[in-house]
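This part shows subunit A:
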Amino acid sequence: MTRKIIFNLIQVLVVMVFAPLASGLLARLKEMVQSKRGPSIFQPYRDLWKLFHKDEIISEDSSWIFRFTPYIVFVTPVFVTLLIPVLTNYPLFFAFMGDMIAGGFVLALGGFFATLAAIDTANPYGPVGASRTRMVGFLAEPVFMIVFFTVSFVAGSTIPYIVQEKWVSPLSNFFLPSHVLLVLAFLMLILAEGGRIPVDNPAGHFELAMIDESKSLEYSGRGFALMKWGGYMKMFVLMCIFLNVLVTPWGMASGQTVGAVLLAIPYLLFKIFCFLLVLVVIESSFSKLRLFRISEFLGAAFITSVAAMIAQVFLT
Partner candidate 1 sequence: MSVIAILLLPLVAAALVCLPFKKVWASGVTVTSSSAVLVLTARIAWMVSLDKTVVSGLKAGVLKWISVDGLSALILLLIAFIGAAAAIFSVGYMAHGNYKPKKLRLYYANYNLFIFSMLAIPVFSEPTLVWIVVELTTLASALLVSFENTREALEAAWKYVVLSLMGAGFALLGFLLLFAAMQASGSKEAYTWSGLVNAAHSMPPVLLQMAFLLILIGLGTKVGLVPMHTWLPDAHSQAPSPVCALLSGIETSVILYVILRLFPVMQASPNSHAGTWAIVLGLISVGAAAFLLMQVSDYKRMFAFSTIEHMGIILTAVGLGASAANYGAVWQIVSHCVTKSFCFFAAGAVLLSAGTREISAVRGLIRRSPAAGAALVFGALGITGAPPLAVFLSEFSILKAGLAQKHYIATGLLAVFIVIAFFGIMMQVNRMAFGVRENDSDAAVPDDHSGYSGHFTPGNRFHLPFSCSLALILTAVPVLVLGLYIPPPLQGLLSQAAAVLTMK
Partner candidate 2 sequence: MSDTTNQLLSNLNALVTGLFLLTAFGIVAMRQARGCLNLFIVQSLLLAASAALLGLRYQSVDLYGVALVNVISKPVVVPWLLRRTSPAEIYTRREVDQALNIPTALLIALALAILAYFLGLPLLKAVAPEFRGPNVPIGIAGLLLGAFTLTVRREAIPLLIGLLAMENGAFLCGIAVSRNLPLLIELAIATDGLIIVFIMGVLTRTVQKQIGTTAVGELAALKEAPVRSAQREETK
């Protein structure tokens, strides 16, 4: 029992510690593809460190929501980490609290508060970004739902630990059309939710074109650090779900010892590194879509997820 709690805490720590690293790595890899040197992969840590030591300025006209939001944005991914398989392929202490749908909603809660906070400050760019985020969110929501429903339809459950079992036993299940199509749809979702390139340009600093970034424009100091860190962790958590539940349900600890769990960390990092490579290829080969084309991108994701479901229906 205590051991499972400890493992759970290790998971949370892993996510907290390595999330900025993944982000730094992605930035570096992208720069390398463009034949530039790029910042150090530890730059996000330095940023966070710097921000934590700076003063915070809060607008007089903002309400409690503005002050409260960074904590929510920071805590929600941590919360989700408790539910999903990051290092182990058996449920840990807090996993009973919710399934994948619950995880999705908890992440959405963070996004919701970030949106409110962006509107709260009356900075003109905040609401623009907020409404755009909502638009993407509204379009992504049905896809999330269909993906979860398809998963539960194929695997008979939405508990991630049961789902990951399904794809590899027997191994031929890995090639089920529903599985592959789900992976495709989920990949598109990650791109949309994480604000990656066909939907949003995370490296862009042009306020009018921003979607995700503009929500934290008004933050400074510790609040900004928490917002950023929360963003890193959200991406990390999404990648963990994608990799550990859908794509590569291998390499996780099945033993109950601390050693086995610690050994799973390099495996996880390796998988994430590979995924980042894929992401870099995607980000370097596509350009950002016009705002009104985003609906088509997510429409494609929707069709893919429904096709996954249809293909599963056709098989039975």
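Note that a residue touches a chain if its C-beta (ideal position, glycine included) is under 8 Å from a C-beta of that chain, and two chains touch if they have at least 3 such contacts; residues count from 1.
Criterion applied: all candidates are chains of the complex that A comes from, given by their letters.
Computed from a predicted structure; not experimentally measured.
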Complex check, subunit A vs 1 or 2: touching candidate is 2
With touch defined as at the start, can you tell me which subunit A residues reach candidate 2 in the complex?
170-173, 175-178, 180-181, 184, 295-296, 299-300, 302-304, 306-308, 310-311, 313-315
